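All protein chains but one are shown in place.
Chain lettering (A and B) follows the sequence in which the chains are written, and residue indices restart at 1 in each chain.
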Amino acid sequence: MTMYELNSAETSTKHTSNVLLEIKHISVDYYAASGNVHALNDVNITLERGQILGLVGESGSGKSTLAYAITRLLHPPAVITDGEILYYPRSDRDEQQPRKKVVHSWQQSATETEPPSVDILQLTPAQLRAFRWNELSIVFQSAMNALNPVMTIGTQIQDVLRTHRPKMGPDSRKQRALELLRLVGIAPDRIRSYPHELSGGMRQRAIIAIALALSPELIILDEPTTALDVVVQREILTEIMRLREQLGFSVIFITHDLSLLLEMADTIAVMYAGRVVEKATSQELRSRPCHPYSYGLLNSFPTIHGPRRRMTGIPGSPPDLRAIPSGCAFHPRCPCAFDACSSVFPALLPVSTGMDSRRVACHLYDSHLGDGEPPANEEFAARYEDKYEAMQKARSSNEQ
Amino acid sequence: MSLPSHEVSIPSPELSLTTPKIHRLSDLWRMVTVNRKVSFGLGILIFFTLVAIFGPIILTKDPNAFSTDILSPPSATHWLGTTQTGQDVFTQVVVGTRVSLILGFVTGLVATLISVIVGLTGGYLGGWVDDVLSLFSNVFLVLPGLPLAIVLAAFLPYRGPLTVGFVTVITGWSWGARVLRSQTLSMRSREFVEAAKASGETSWRIIFFEIFPNEIALVAAELLGTIVYAVLAETGLEYLGLGDVTNTSWGTMFYWAGNNDAILLGAWWWILAPGLCVAILGAGLAFINFGIDEIANPRLRKERPPKFAKLKKARKAVAE
Partner (left out) sequence: MNSNNGTLPDALAANGGTTNAILEAEHLRKYFPIRQLTLFGKQLAVHAVEDNSLALYPGRALALVGESGSGKTTMARMLARLYEPTAGTIKFRGEPVNTRSSANLRTYRRHVQIVFQDPFSSLNPVHDVRYHLSRPLRLHGHVRNAADERAQILALLNRVSLSPAEQFISKYPHQLSGGQRQRVAIARALAARPEVLLADEPVSMLDVSIRLDMLNLLLRLKDEEQLALLFITHDIASARYFAEDTLVMYAGQTVEGGPSEEVIQQPKHPYTQLLISAAPDPDRPSLNERDKTVAARGEIPSLITPPTGCRFHPRCPHAMPVCRERFPGRTDLGGGHWTNCFLYGDGGTQPKNITITNDAKQNTLETP
């Protein structure tokens, strides 16, 4: 086994901790002359090793902002105003020397019981450079345009290796590049191709190959398949799942398409207006969404099989972040809203005691404020219908 | 083929020059006063305009009056000194402002007008019209201004502002035309142009009511640039004696100063006065241009974070 060969046996060794990333109380503001826009507000998410976390939301939900915050790619006027992002590196990874040194220098709280953690927001530029791509890589929204058009993809992969593995010789770099291309399903003879010679799907695979170059623990995919056709999208997603099984990295998958996440993700966090409104496993979310927004979102996708019926989606439109409604940001559109919703802000709390993994930010589940039993799916459907009818009536009366 | 793509949630400024959201005069005023470059440049421009309008009226001295103080440095009686023939340099500069400014602005305007018509028409219509107009623009672009001016001056019986203006217009319109043509080419494929076509609008209406309003920022920048070019070019041509040397303008002042070896004789004030005027006017116009760039292209704007101290505090809090 060469030193750089991906060792799938590694993934089965005992981890020092199951948690890979902890996002705690992250808030991000955009400073503008007309006032600050709160793009993210007190976001808390925990990601475990080998898990696929899906972040779903529409425009203004802050999902891309969160991705950039994790990788510290936010520029002014965007500023992280609060919170920390704790990353738990694996201390049993024995890659080459330089990385080990950096890992050791990071360890802030390496006690007997607590696994070592690192606050990504506190890393110095040198540490950040070592951190990026070694531990964490990101695939952007228009990833196909992230490839340099005047360099072959082989050169671009080897660039990454040259930067982060200075001790690798040109031959081993080339071997590794070929290995990566094989891994993502690109024929090895395309190593000398320029990006414009590749199709959209292949460019996306090339970007994924670059993201995997240093065997990171975490890969963030920001809408990786939005600009691709549905067949290619299916291929890429299958590829990512296969690679995940083989290499054991975690994924944060950001998209607006909930139906994709239901097929792919282990856990899903639904975001609205800069906050997380529900966190659940994909099975739980599919069978029994708790938050009215989650239910609405699930039923915003026409189905291929299943009954052919009139669907309503969610009335209204996503909020303008400069004018977020008071209390629960969703209340103007919510068919189940009651008095408390416009004045009291709902915190993200466990749905029922003891079940810590499932959380929702909704007063319907608050034993003090909520009135009685939280609604089941049928009731959500009925309420949405009623709201839709009411809005139609309001519209036609406006027209007169 | 249009591929589906999602609205980006991070606000991303457009990359090309956009027309700023000016819909009322108050918007315009606010935009102008907030941007420091524009206000500075505008201040200079207004200053010179006032001098041009009111200067010759207020001044009592005759710029062409000879006096006995020959080549005297700036003093109480002659604020900017005198020329070889005892003429007051200050008066000359003030009177010359009017001529130079009017000439510069008018020729700049005419050249811009030509470039707008040629550029927009060629860019939108395409085909053989575009080929012919492009050919024209390219030919005029490579015409060397100076030799052309000298040749024309030799042939034209009349030497004066018209000659100078004519040459400036001929050499000054083509660059703007090329820029506007390429901008129009990219605008042509924008969806709102296709939508206008699908509504049934005629080509002329689309060019001047749909596309042109989107390019006003570019045209304004080009207008200012052409005016700067015009002022400089005309000053230079007059210095060469191709203008009407009996008329008083900045350029002719240079002409007389040069002819009479002002520098050799140490009369720096004679050159400095018109020279500074040209330079400052040019700088003022350039500043307005930069300011317009910033207004139209949000990326260039340095967004001053309003509460800088608060930002630092917030960062510190995170660090602790």
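Keep this in mind: contacts are C-beta pairs under 8 Å (C-beta built on N, C-alpha and C of every residue); 3 or more make two chains touch, one makes a residue touch a chain.
Values in this document were obtained by computation on a predicted structure and should not be read as measured data.
Although one chain is not drawn, the whole complex shows that of A:G62, A:P195, A:P318 or A:P335 it is A:P318 that touches it.
In the complete complex, the residue from A:V150, A:I304 or A:A376 that touches the missing chain is A:I304. Of B:L50, B:V139, B:A195 or B:L265, it is B:A195 that touches the chain left out of the display.
In the full complex, subunit A touches the omitted chain through residues 58-59, 199-202, 229-235, 237-238, 241, 256-260, 262-264, 282, 286, 296-298, 300-306, 308, 310-315, 317-318, 320, 395, 398-399. By the touch definition given at the top, subunit B reaches the unshown chain through residues 1-7, 18-19, 21, 23, 190-192, 194-202, 210, 213-214.
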